[in-house]
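Before we start, here is the structure in question, set down as structure tokens.
Apart from one protein chain that is not included, each protein chain of the complex appears where it belongs.
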Amino acid sequence: MKIKYFDHAATTKLNEDVLKEMLPYLTEEYGNPSSIYSLGRSNKKAIEDAREKVAKVFNADAKEIYFTGSGSESDNTAIKGVAYANRKKGNHIITTKIEHPAVLDTCKSLEKDGFEVTYLNVDSEGLVDLEELKNAITDKTILITIMFANNEIGTIQPIEEIGKIAKQHKIYFHTDAVQAVGNIDIDVNKLNIDLLSLSAHKFYGPKGVGALYVRKTVRFNKFIDGGHQERNKRAGTENVAGIVGLSKAIEMAYEKLDENNRHLKELRDLYISEIEEKIPYVKLNGHREKRLPGNANISFKFIEGESLLLNLDIKGICASSGSACTSGSLDPSHVLLAIGLIHEVAHGSLRVTFGIENTKEDVIELITELEEIVNRLREMSPLYEDFVDGTYTM
Amino acid sequence: MKIKYFDHAATTKLNEDVLKEMLPYLTEEYGNPSSIYSLGRSNKKAIEDAREKVAKVFNADAKEIYFTGSGSESDNTAIKGVAYANRKKGNHIITTKIEHPAVLDTCKSLEKDGFEVTYLNVDSEGLVDLEELKNAITDKTILITIMFANNEIGTIQPIEEIGKIAKQHKIYFHTDAVQAVGNIDIDVNKLNIDLLSLSAHKFYGPKGVGALYVRKTVRFNKFIDGGHQERNKRAGTENVAGIVGLSKAIEMAYEKLDENNRHLKELRDLYISEIEEKIPYVKLNGHREKRLPGNANISFKFIEGESLLLNLDIKGICASSGSACTSGSLDPSHVLLAIGLIHEVAHGSLRVTFGIENTKEDVIELITELEEIVNRLREMSPLYEDFVDGTYTM
Amino acid sequence: MYSKKVMDHYEHPRNVGQIVGADGVGKVGNPVCGDIMKIYLKIKDNVIVDVKFKTFGCGAAIATSSISTELVKGKTIEEALDITNKRVVDELDGLPPAKMHCSVLAEEAIKAAIADYYTKKGMSKEDIDKVCSLKNTVCVHSHDIGQE
Partner (left out) sequence: MYSKKVMDHYEHPRNVGQIVGADGVGKVGNPVCGDIMKIYLKIKDNVIVDVKFKTFGCGAAIATSSISTELVKGKTIEEALDITNKRVVDELDGLPPAKMHCSVLAEEAIKAAIADYYTKKGMSKEDIDKVCSLKNTVCVHSHDIGQE
């Protein structure tokens, strides 16, 4: 069965050209970048060239790019690194309620160690309130960490305004841009971003490699102690193939950014409008315009997300849900609850994230399958029965 | 020019069969292991199968294996993880002066945060003194971390005895086995090892992936905060291809352990005896018998290691040195100083580490080249001139 | 993740629907938790002659409901009351630890339907509780315990 993949926010397929660039570093170019002989030096050079490529995308300097083992490691490094290096200045951090666990749980860890964290609310479309942000700032605030775009509902935050506020108050500004990179044009200087996390596998690069941009002026601690790699900021023999792959993937993503965005938005808008037209009792989650080009998150009322996913899987369709059953916790997605969804509507959410290889035909097929599955699941839903009977409303 | 590679302690060439096992996960099997559809489940299964394979090698349970991004991350996770989770029991850690920076610097970080660390001495052959270890134990000691085999001089520690002492005193025992894994048979139960770090690229696996064995009974904290991957102990989308590669590489290494060891020892012993016979004023560093099968570390007096390496590089020969000039610090290798070498002898050390693809002919060629280069460098060495003149001894 | 048997049941759930004029209806679970099961029983001479279900929930919830209806169909009430959540799990060739609560829910749904039947028959609440040993299912998944 041919797989129809609509879960590009979870991960993407490694681009063939990217793999081609990686392969020498998985075969003949096997030296350790720290070695001084030519087999080592060529690997070192590959890493430095990769750093240049990544820096260029963000209008940054190569010395401001650090490679890591994942987006999560980048988030941990950024937040813990700034927190512990600037503890003398203050112990207060501001973030939001809808961050990825790599940010949220890092903040919670810091709370256990004497830091204070403000978790900003978001409105029903997932946007932070800039006034609330300003009011949260104290003279102990050392870091604002707010994600660029949300991984579940796709909402894009007013990053430029947040950057301005951070700069005015001389507070470091970190953004988890794992979902934004490859989809949105990002100039760290124009946007006043001091630290930025990214993960290669979200933009057709390999899994297990990330990067962190850190402005030259930012003081931050080393997270993984040991050798002098990454200008003494991240120990461990470098994943050279992964780093080369990351840089090629990001370069390709930004070469075709506009073209790809146009394509993704077309698929997304087609999907949303068709679903809203064809299936009753649905709700679009996230902001209608300020959202990632490939993201469509819709709740199908009266049904539960996991069973929806399993039925799609039977048809070879890959998508994702904010249902508790797929989140590994007791509650449905903290993001969906933060935008004010009641639990049962959150349980019925379906996140569809399009990628460059998806076609209009794919989307139409998806819609057709969904109509049928949603109908069937509603037919077997006691909530829907009660709703039809008039004894239940949501 | 054909490269003659004698730096297998730095890194190894990815085995072709290992790459073959990895490739599906760099192409069609691109799902996120956390996804519930089949493309995700097959990736999850690949990781769990890999975990089984690794566990089997150490006579451990699959649930005791955690995948990480490097040997350094494994060391950081083990030491910081145990330290912070057991702080209430005590704040004292015992290690040695000859650990890899991934252990040493982690211990130094912990010292800044209120932990106390004892750095055990080693004798002139690099062995720890078990009595000194016993005497160092206090009722605040929560962790002993001693490397299995040293990366520079190859000395293998009396791990079983250390394990016994740790067990008697109910102290967790971590060993950095990055250099040992793939070269030495390791049964974590027989040796009473509670935590063990390894790194795939040291045994013909890929760079950027490591693993950590942690006995079920050990309490340790999560190091990278975020998602629920690795049974909620290490956040971040898994490097599936890397993990699959690691498991295949370790399996292959242990299938042929005896055969490989016989080969490596033959090359090593040939090299050491020929050098000692043909080149005067040399010194073998590390223990003559209790050493890694492929490791030969010899100081060539009156000359400096980096220039030796560069001259070898010109001939396409890859090796390594404990000279300050290659260590990225002011001093020559802390390991060579710890075994009592004077600085200038430490500067002149050459580490040659053989691998399975090396042949006897390679070794003879290496010796021939070395003779010539050492002679030439001595001819231009003012130290050698003074030594010949009788105005300098070392 | 799921066994073949579970997958078969959520792909082709048996006895989906409702019974108009059922002799007993049980509804357990909570929309907040993401699981609701409703079981309809037709009972004749102490025997369950027909059974239908509706479920809002995950794949395991659907599969446990479906298999439970198969298990009770044609059984006496006493036999049906003997069906434990363990039996449900075994019949499905196992469930992931995180999904064990679904089997509990299925057991409870059957019991709740039988209790409803007894209530309609005029049995006292205490007597019903004695026979059916109804627990109150709450939002407790067993994930985290099961995974560690």
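Assorted remarks:
Letters A, B and C mark the chains in the order given here, with residues in each chain numbered from 1 onward.
To be clear about the criterion, contacts are C-beta pairs under 8 Å (C-beta built on N, C-alpha and C of every residue); 3 or more make two chains touch, one makes a residue touch a chain.
Keep in mind that this is a model prediction, so the values were computed, not measured.
From the options A:Lys190, A:Arg231, A:Lys256 or A:Lys360, the residue with contact to the chain not on display is A:Arg231.
Contact with the undisplayed chain is limited, among B:Gly71, B:Pro293, B:Pro332 or B:Gly355, to B:Pro332.
The omitted chain makes contact with just one of the residues B:Ala324, B:Ala338 or B:Val352: B:Ala324. Take chain B: the residues that touch the chain left off the picture are 302-304, 306-307, 310-311, 314, 323-325, 328-330, 332, 343-344, 347, 379-385, 394.
What we mean here is this: only the chains that are shown with their structure count from here on.
When C-beta pairs in contact are tallied for every pair of chains, the largest tally goes to A-B.
Centres computed as Cα averages put chain B at a distance of 56 Å from chain C.
Counting partner chains per residue, chain B shows two or more touched chains at residues 36, 228.
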